[in-house]
Each structure stands twice: as structure tokens, then as C-alpha cells.
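Excerpt of the complex: some chains, original placement.
Just so it is clear, A, B, C and D label the chains in written order, and each chain counts residues from 1 on its own.
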Amino acid sequence: MSDTHAQTVPYVRESMLPQAEPPVAERGVVKWIRENLVSSWLNAILTLVSLYIIWWVVSHVWGWFAGSVWNAGSLTECREILAGEEGACFAVIAERWNQLVFGFYPPELYWRPLLALALFFAAIAPVLFPERVPRAMFVVTAAMPFVNVWLIWGGSLWGPIFVALGFVAGWGAWRLAQPRLGVLAGAILSVLAALLWWGVVTGWASPDFARILPLDLQRVTSRDIGGFLLSTIIGLSAIILSLPLGILLALGRQSDLFIINKVSVAFIEVIRGIPLIVWLFTAQLLLNYFLPPGTNFDLLLRVIIMVTLFSAAYIAEVVRGGLAALPRGQYEGADSLGLSYWQSMRLIILPQALKISIPGIVNTFIGLFKDTTLVVFIGLLDPIGFSNAIRASTDWNGIYWELFVFIGVLFFIFCYSMGRYSLYLEKKLSREHR
Amino acid sequence: MATTTDPHRAGFRLSQLVYDTRYRSMTIQIVALVALIVAGWWLVANVVQNLSALGKDFDFGFLSSRAGYDINQTLIAYDNSMSHGRASLVGILNTLLVAFMGCVTATVLGVIAGVLRLSRNWIVAKLMAVYVEGFRNVPLLLWIVLIFAVMTESTPQPRDFRVLDDGTSAASMLLGDTIAITNRGVFIPAPVWGSGALVLGLVFLASLVAIWAYRRWAFARQERTGQIAPVFRVSLVLFLVPTILVFLFMAFLSDRQTLVAYGGADGQDLAGFAQALGPDGRVTACVVPGTTQALLVRRALRNSDANFSLVEVADGEAAIAAAEAGECNLISQPPGVDPATIPAGGFALSDGIRSGNPVEFDVPVLGGFNFEGGLQVRNSLIALWLALSLYTGAFIAEIVRGGILAISRGQSEAAFALGLRPNRTMNLVILPQALRVIIPPLISQYLNLTKNSSLAIAVGYMDVRATLGGITINQTGRELEGMLLLGGFYLGLSLLISGVLNVYNNRVKLKER
Amino acid sequence: QTLESVQENGVLNCGVSTGLTGFSSPNASGEWEGFDVGICRAVAAAVLGDPMAVNFVPTTGQTRFTALASGEIDLLARNTTWTFSRDVDLGFSFAGVNYYDGQGFMVPRALGVSSAQDLDGATVCIQTGTTTELNLADYFRVNNISYEPVPIETNAEAQQQYLAGACDVYTTDASGLAATRASFENPGDHVILPEIISKEPLGPLVRQGDDQWADIVRWTLNALIAAEEYGVTSTNVSELASGTDNPEINRLLGSEGELGAMFGLENDWAQQAIAAVGNYGELFEQNIGESTPIGLARGLNAQWTDGGLMYAPPFR
Amino acid sequence: MTDTAFDDSPKVDRSQMKVSDEVAIEIAEMNKWYGTFHVLRDINLTVYRGERIVICGPSGSGKSTLIRCINRLEEHQSGRIVVDGTELSSDLKNIDKIRSEVGMCFQHFNLFPHLTILENCTLAPIWVRKVPKKEAEETAMHFLEKVKIPDQANKYPGQLSGGQQQRVAIARSLCMRPRIMLFDEPTSALDPEMIKEVLDTMIELAEEGMTMICVTHEMGFAQAVANRVIFMDQGQIVEQNEPREFFNNPRSDRTKLFLSQILGH
């Protein structure tokens, strides 16, 4: 048709063609099926196999799920209700819901952990969505750890307040000393001030304050905390505490100072090279060997410390990645303006490096949160621990799937949504940085 | 030149320690070192004090004392009279075993899932996404206990395999009665190496060498003439065919061996001999454990519904001696033994048994309490192995997917535009590049898997944590030493693996400007 | 110094087993009860005057010694066998024996096994880190029969594995077997074999090197045993404490002499302990005796006066 | 700006480049959809052996899609494309044949970063043409000399500048001794200095009589070497003409608008 021969026949289209519908095979469901399900022989077979797998799973699970019993006092009762029919016995969850979620936490005090959780979300909001949340919210962020400790364990509010004041004292000493005496002396002084505060002032003043204005909440011991509450407490406190430590380790690992560098490397590698479960056993059984004779403190606290150290090593690697991703020019830019090392870290480097690291940190946290289940081996009652305990009771002896499915689904919801969040962040970051 | 103020080069001032870059780093390091030493000293001092309060010392001598406990899965010879050190070694090997098996299957699963997740097939891709997200977002421990529960709760007990009087049984073995899946584990046929096994092994090695040589030849020829030889298919044939042929040939050649019985009449066959022993009599056969002869004798006896027991001896000589001493009344002699050389008091049964292939399979059969013979892959191992593989596989799938996605579409388009076929494009262009991206995180997943194998504790698998870090510590009270060794083992392993990783990384780094 | 730290904390850290009906198990409301738990409560009552001031730390066969050695717990009352190496090498002091036991086997009745000698090739569930594990190895070695051990952490898991048929035999202390069987749906379907293959004197233990604390635990246990001998029970103890004409009882209950003060306790320490948990006989009957589902006979654990081995040294 | 860069190069004597009557590529009534989006509409185009065609047009007008259809990197849904007498269908053999006849050069070069320059150039001859390695290397060196970078043969792509990389990409295609070359904006990812290097190479190729279809906005290049300029818009060929006419005397309004934009700035 087109005889537009080379140099001879110029061609001009007079009227533009409109959009046309693609041929039938190229549109709608037909096309979708053709391209997505049966684009080749192999694909067609795969489709059939997948359909079979889906059918198999659904047909096995559906009856069990659809026929589930939600109201019964024991497995036998459940079986009676089912009367031989297939069906799950989710009654166990209904009955033990409180235990699985809160452990032995006194039921009338459930509002406390819930409030603490709400507070936690309020506190991380300015970190997660810095654009949308006013900066004043950082006050909540700073106060949250102390208030939450008080909310969960109860006791006098003055304890946490004095601990917090210790940090304030340290910071004050830093502000006073650093301009005059320099960084090193300032740092030492501020640590000393904080220690002095905790060691002397707190012991001497806080009981008095407690007497004058009690601010007491009913105490709840660590042994009463269990279930998802326990996992969450361990996970969240470890991640919050490990963040500063991890940053220090990352800086240490980046440092040119031989000893500091090597110590950081050794710490990170040793922690990461040994399974968490070994560390937990260490926390449970060996820690006392390393402490002065006679010291003995809460197992939960020890676990939190151990998990904190553990996740700090991982966070350090994440942050190191963030630091390495910053162009050298940023360091030089800061140097050329005359900022000191700590100033440039605090004002220039870390804000950027941490931002890049947030997805990694969230992923570390997901891993950590899953790993909190390991505390069952040292006798703490996390959800899996409770599932064992529940199965050991005569009422529910022989129940498996329902508990595992429930725990699994809860973990899945948490971890999956956090994973999505970190993915969203990654996308956003790569958009911003390009 | 104009004069500038001459900076006075004063001697060392104390402020230089803090303000002079040269000394400052020294100062900080010394402060750090001192702090470190103080902290270390504090810890050690506490340990010393605590130990002495308990009247304990720090001593690794316990490793050589008698362990006294049994381990159900041992890759090397072990019994309870051996030392704690040996028990630890058994545990270490068990850890390495499950880690190795886990890494292999996790890789296979991960690669398949990762590739399928990129499939154009919507259902398959979604199914893989469900697998990956499902395993990644639920704690490993939960998967381990879940799979263990499936294995123990929904598989039959060995006694369910027993055929009842009405000829039925609650469960049956698979694949021609060779595999039994029970709630104590899966019993599979175990290979027993016969006398020809060495030859077979050599043939197999030779075919590996041949494959290598063929590949070199094919490569050289391609360089020379450009012709491309079918490497994969020929390799596959070389891999399988010679070994199978030799096996068949040797099986064809294998002769019948002579069974020598004591205390019957000449000319009997096995059944006759058994009957001759009377209703209370028992055929006791002297066998060398672990040989094909032993396996075949046992099989023959089992099939003859005679009442029998086996006596284990060290070798053929010992068997004859034992028979002459009356400890057993049946031994087997190699094929073609001259009847005249049959030791005194014995006679050859009329129906010999086959002498055996280079490889015989010891098929599990139901015994008194359990399946006997064969290889028992215990539930604890299976649960741990499966869970670790599935869990890590999900992570590997993401790595593989990421690796393939990281190779831009332009690369395959360029290869297509050059006329390369899809499979060549995969082999020559995509895979070499994707592997560089994939392998480093892959190895760190191997590391994770190895560390996670310590969750064996959830299913009672006897890994190094259970032996050295569990029973040994418990029996000897050497928790400090034991945990130190345990930590050292894991640390050494991961340093080793990451060392390998570093070497690899340095070798494949892409050259850039 | 353990005494001081316990008194300072106001709570006794007591290691018990993770759950063995009748010996130590948490009830529906999360409160621990049982025979071993009774010892903990008695010691707490003697030392702190409050039987509820106990922090129960569940331990497995494997973790219990480390927990005690490292100071995680102050007292281990967890059906633990008194052996030479534990006493000498591991560095513990046994405070006496609260139950004379021996290792037994439990099999499903359906297997038709009547003797341990018939167990050749059987799969055996054992708790790891126990004497039973070692006894089992010795026993089968001596009798030249083979077995397949299935190592298990806790009694609950063992029970589960055993019921699922993952092992043919469950072996542990006979008392533990009885307690486990009692919690089965159909206890009658399982038999405990006649062989008792070892001596298992079970008793509470403490760290070596703190004699004062060891004495406190030892004599608290003895007080319970003596109380039974002298007919002091939880119901009549307060009445008897005001003074009787038996000087031994008076010394025991503190109305005469200064026994408590000798190891740093109040003089009414034994009275507190007995009031809290009852005397040895009461403790036994309430938790594991014949009237309970566990139904253990006193047997060796009867008073020496009744032909048993329970024999408390004199309070003098 | 880029015009300037090109203006320095010697004008090519177009009459020297001969066009035969043989048809190299014939596209007839070709249509293509992406999903329901009609990207190419009723394309009719015949390219004769030795012709040098420049395609231009606004972004998104389907230029890339058109030339990618020619070596079947994209599938067309109706109409026919005949390359060198072979019709493009889903027949794999035809596709392979056409792809080894048609060389393609991408905007982003798409060199294989894990292979040296030499290996990049010999890969396809060895595995597709089954040429002995030695011979393939000789050919490769020949073409590398032609694009003036024989000394880079043993480096990796990452070590070369953009212009050098694009020239390697051209050499890589040439090593397959294609009869037709397709260029998809080969210079638009390059810095101005490098553009010249690449255009020079392309002009040399044109002088040797290679059939070329080139998507580019280097109007200097079009004026210098093209036999025909094709202007596309909204998936259609709007105008085609020989270059002088095309630039000086565009007929369609769209073309005028387009030319005013790219020449004006």
C-alpha cells in the first residue's frame, strides 16, 4: 500500500486516526487469562497445579474453620458440641484470650498497658511522620519511656521521674561544662552528674517526695506480665534502648580510632555470631556470675538488657549502612563550616543517616519482635509459652491448631503491617533521593 | 615576603592532650582502653569471686570425663561410655547436619519461589507471595512447633502399621513398602555397601572426571571451531549411565553364597534346617553388622518364618570361630567356597542366598515396638529441617527476586536484540550478574539458618546446644565453661562463613571507574 | 548471707518443676501448689513468716542446677535426686530427703509389656539432664538391650509425646509417673512396670558454702517430719505452741529454748512453717497421698516408727 | 547546543551513499496496543536496502515502540512486518533469524557489566553465529578499531565514559554483521562532547551503506545523512519526506509546530 518510495514520494497524513479498540484476543478477561494464566504450556500446567493446591488447602481448612466452636469450657465439651463434625475449637481462645494477651496482669488494670500502648503510638508519631506531626510532640516522645514504665509496673511515679531527672542533670552538666571545658571533659562531667544524681540525690529524696505526694499505682510484678503484652514490652523496650547504643556502635565502627573501632567491631561480631537463644540462657543463668555476689534483679529486666544488646548490634549495622550511604561531601561540608565532630554528627550526619536507616530499623524490629518468642525457653510466658501452659491443663490437653493459628495470625498482622510500612518508607526515600 | 607571627613551638602542654589532633585520639583511646580494662577486670573479678564462693574452679577437664547419657542420633560412633567431648562433637555434627540440609533445601525452595514470584502467571505469583509473606511474618519458633505438632499428632504410630487379623491396617507404607511415615520419624531404606561398592564408587568418580574432561573438550572445541556441543545432556548421561551399567553388570554377576549350618542334616534347605531345630529351637546367625551379607541373611531368615536371632561378630573368621564354639548355628560363606573347606561340624544348606549387589537397600520393617532397619529420619530432625528451610526459603525467595529485578530489563533486551535465546540469555547474561547481587545476602541467610538451628531445643533435636550446652552442663555443673565453648563454636562458625563471604565479595566486585 | 538477702527482698526465690501434678503445678488461678511447693512455702513461712512470700521459678531438669548455682533461686525444691556428684562436684548441699523414690517405667497397657526386660528396641521418652537419663543408659547397657531415647524438656511435653505414641515408654521417678498418669484421661490404659531400677532420694537443695541457709532448710524439713512424729498438726499447732508438757515439742515450737535464734530466725519459725503447710504427713496426704488422684502410698516415706525411712534428728 | 556540536563535522556527501531497490523492511498496516492503549496506528513503511531513515516526533509518540517492533522486542497485534524477506510471526525461528540480522543500539547502551568490552563484542557471535573464539575476537577488534577504542578492549564497561560505552554498543551490534541497524536515541543519554564521538561513528557507518533506522532528535545528523525523515505523532506516521524538504518545507501543522520547538530553542 504505502509506496512512499525513498526520495521521490513524500507522504503527509491528512487526517489523524482515532484510538481503536484492540482485537478481542487483546482485551478484557480473555487477554488477562491468556497472558496471566495460560501464556505457555508450562504456565498452563502451573496454573492447574496452583488451582489444585488452593482447592486442596481451602477444602481442608474451610470445613474446619466454618464449623468452629467459639463457646465451650474444655476440649471435651467442644467435641460434644461438634458431635463428630469437623470443626475448630476456637473456644480456647475465647476462654484464654485475656491470658494470651495480658498474661496474669490483673484484669482490673488492663487499661494501664493499653494506655501505655496509646502513649507509645503518640510518641513515635513525630518520628514516623515528621512532616505531619507538630514538633512539640517530641515532648511526649521524651516522656514516654518513663511514664510507660510507671504505667506497666506501677509503684510510685517518683522513681521514673527521678531517673528522668538524672538525664536532665547530665544534660545540664553537659551544657554548662562543654563550652568551658571541651567535649571530653564535658562528657565525663555529665556522666558523673547523672550518676551522682541517681546514686545520691534519688535515694535520698525520692522516698520523701513519695511520702508527700504519693502518685502511686498498684504494683504489678514482672512474673504477672505475659502473653503478647510481654512480647511487645520486650520488643519495644529493646528497640528503643538499642537505638542509641546501636548508633554509638555504628559511629565506633566508622571511627579511625583503633581501639574504639576494634572494640565496636568485636562487640558487633560476637553478638551477631551467637544465637539469641544462647544469649538468653546467658542472661538467665550466667549473668549472675558476672555481677557482684548477691546482686539479683528481675529476669524480665535481664532479658530486656540482653535483647537490647543483641538488637543494638543489628541496629549498628543498619545505621552503618546509612552512614556509608551519605556522600563524603556532607562530612566535608560540615567540616568546612567549622562544626565539631559531635556537632556535625548530630546536626548533619545522623539526621540524614537515620532517615535512610528507618526501613532497616523497622525490619530489625520485626525480626526482634518475632524473636521475642524465644523467651519461652527461659521460663517467661509469652504467647507460645502460654500455648504450652494451656495445652498442659487438663481442659485443653490435645489442642494445637487453634492456638497456633491464633498466635500466628496475630504475629502476622503485626509483622506484615510493619513490613508494609517499611516498604512504603523505602519507596518514599528512593523517590526523594532519586 | 611579609612577616607573619612566628608560631611559637612551645614544648608539650597538657592541653594538647585534648586539643591536639595528634594526642587527642591517643587520649580518647587510652580513656577507652582504661574503661575497657576496668570493666573487663570488674567482670573477671566478679566471676572469680562468685566461683570461689561456690567452691568451683574454671577447668575444661570435664570434656574428657564419661558422659553417661545416650544420644539418639549420632553421625559418628558414640555410646554412653564415651566422653563429654565426644558427645559435644556428636552435637556439633548434628548441628552442622541440620544446618547443611537446611541450607540446601532453603536454597532450592527459595530459588523456586523467588523465580515463580516473578512468573507472569498471576495465580502462581500470588501463591508464592502468600508463602513468602506467611513465613516471613510469623516467628520461626511457631513454625517449628507447628510442624512438629503435625508430625507427631497427625501421622500414624508404628503400631498402626501392624496388619490386624482382618487383614487391614490403620496405616501402610509408601512406595512398595519401603518408606514408612510415622510419628517417630520417617523410615527410609538405608544403603548398605557391599564388596563391589568400591568399584562402583570408582566408576562414579571416573564418570565425574569424564564429565569434567568432556566439558573442557567441548569448551576448547567451541573456541576452535565455534561448534557448540550439548554439555548438559551429555553430562547427565555421563553422570548416570556408567554407574548404573556397572551396577547392573555386577548384580548380574553376583553369585549365590553358601549358608553353612551347624547341627542339622546335610542337604537341608533353610526352612528344613529351621524345622529340624524343633519348635523351641532358634536359628542363631553370626553376621558381621553393616555388611550386605548380614542384611541378606536377615532378609532370608525373615522370609522363612523361622524363629531367629542374630549374633554380631567382628568379621568372617570370628563368625567361624563363634559357630564352632556353638554361639551360633548359621554363618554365610562367600560364593564358590569349596565344600571341602567348610569348617568341621557345619554343612552347606542347599539354598544359598544371593551374594549381594554392590549396594543393597536395608528396607525398614515393622519390628516389636518400632520399625527396624532402614534409616530413621527422626521427627525432631524433620520438623527442624522443614521449618528452617521453609522459613529461610522465604527470605531467600525475596533475595532471589530482588537479584533478578536488579538486573535491568535492558540487559535481557540487549541480549535478545543480539539474537541470544532466552535460556542462553539467562545463563550468559542474567545469572552471572544476578548471582553477584544474590550471593552475599544468601550467605548471610545461611548464617542465620545455622544460628537458628539452635531452636532445636523446641523439638528435642540433639544438637550442640542440647549436648554440650544442655546435658553436659547439667551433669557436670560447668555452665561457664560450657556456654563459653558453645558460644565459641557458633562464633567461629559465623566468622568462618562471613570470611568466605568477604573473599567472594572481593573477587566478584564489578570493576568501575 | 542468703538469709539476709531473702529477708531484705522479703521474698524467697524457689525453684520448682515446670509442672508436675501433685508436686508443683499452678492451679487455674495461677497459684502454685503441690508437695514440693509445700517445702518452699514452709521455708518462706519459717524465714519470712509469710508462706505466700515465694517467687516460684519454674525450672526444667536442665536448667535447675544452673539456676541455683547462679543465684537465680535460693532453694531448689524440685524432685531432685541426692547424688554424690551433685552434692560434691556441682557444689550443692542437700537439705535432706522429702521423698524416697525410684525410677520406673510406664507403658500403654495395649502394648502388653509386663517387664522392663521386654523393652528391647523400644522408644523411650526421658527428661534431659536428669539422673533418670543416666540410670536408663546404665540399665539398658547392663541388660544388653537396645533402646531409642527421645529427649524431652518438661514433663508436660513428655506426657504429650507419650500420649501421641511418639514413644512407647515413659520413664522417670515412680512418683512422677504416678502423678503424670493421674492426669490422663484414662489412667487405666497405662501400666507402671514393676521394675524400679534405681534409688532416687528426692530432696530440697541449696548452694554449698552457706551453712546457715542450708541448716535453715534442713531443719525446716526436719521440723515438718518431727511434727508428724509428735502429732503436731496445722490445726493444733497454735494451741500446742503455747506450751505443752513435752519439752521436745516445746523446743520445736519455740516455747522453750532459743533454737530459732541459733540460726538467725524468730523462735516461732517451726510453728510458722507447720501452720502454713501442715506437718509432713499432712503435706503428703493433701498433695500426693492415697486420697488424691495420684494415690501414692506412704511406703518408704512413712515415719520410722511405722517402718518407713522418715526420721528427724532430735530438736535439742 | 547539540547542533553546534555537530556542525563542526564535515558534511557528508550524500550522493555517495547508494540506495538499492531491494526492500529491506516492509511494514504494512501494522497496529499495536498496550493493553487498551493504541500505541501504533496503521503504520505503513517500506525501507529499501541502504536507506538511512531518521524518525522523530514528540515524546510518547511511539517511535521507540515502532523500532522495537522491528526486531520483535515488542509484539504487534495486527498487520505485518517483513524484514529481509522474513515475516515476523510468533515463529521462534523467524524471530531468531531476524534478530541476528538486525542490530540494535539502545539509549542506555545496555552493555553487559560483568564482561569485558571484548567479551561483550564476542558473546553473540560465539553463541549465536557459532564463530570460533579467535575469529570472533578478530572481528571484534576490527570493529572496535572502527569505533576508535581498540585500546579499551580489556576493560569493563563500568570503566568507560558514556560516549565510549555507546560506541562499544555499536561495535557489539556490528560484530553480528547485521544488515540493518536500529538506533533508539543513541545520543540522548550522553554529554555534549560525547555526542559527537558517537555521531561520527554513525556517519561513518552510513557512508558504508548500512541500512539504518534511527530515532533521534539530532537534526544536524538527520540533515547530514538521512534519506528520509519520518515524523510520528500519536502513534502514526504524520509526515515523511527527504530531509531538506522536511526541514524547510514541512507540510503538516504538527510537523511545523514540532520543528519550531526543537529548532527554535
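By our rule, contacts are C-beta pairs under 8 Å (C-beta built on N, C-alpha and C of every residue); 3 or more make two chains touch, one makes a residue touch a chain.
Remember, predicted model here, so these are calculated numbers, not experimental data.
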Full-file chain stoichiometry, since only one instance of each kind is pictured: A x1, B x1, C x1, D x2
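Heads up, the rule we're going with is that only the chains that are shown with their structure count from here on.
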Steps needed, at fewest, to go from chain A to chain D via touching chains: 1
Chain pair whose interface holds the most contacting C-beta pairs: A-B
Farthest chain relative to chain C (centres taken as mean CA coordinates): D
Whole-Å gap between the CA centroids of chain B and chain D: 56
Between chain A and chain C, centroid-to-centroid distance (C-alpha), Å: 42
Chain centre separation in whole Å, for chain C relative to chain B (CA means): 42
Per-residue overlap in chain C, given as positions that touch at least 2 other chains: 63, 66, 70-71, 157, 160
Chain B: positions in contact with at least two other chains: 50, 53, 153, 457, 479
Footprint of chain C on chain B - complex, ascending: 50, 53-56, 68-72, 80-81, 152-153, 157-159, 183-184, 367-370, 372, 379, 457, 460, 462, 466, 470-471, 473-477, 479
Residues on chain B engaged by chain D in the complex (per definition of touch): 222-228, 408, 410-411, 413-421, 424, 428-429, 432-433, 436, 510-513
List of chain D residues in touch with chain A within their complex: 19, 28-29, 31, 33, 35-38, 41-42, 44-46, 48, 51, 77-78, 227-228, 233-234, 236-242, 245, 251-252
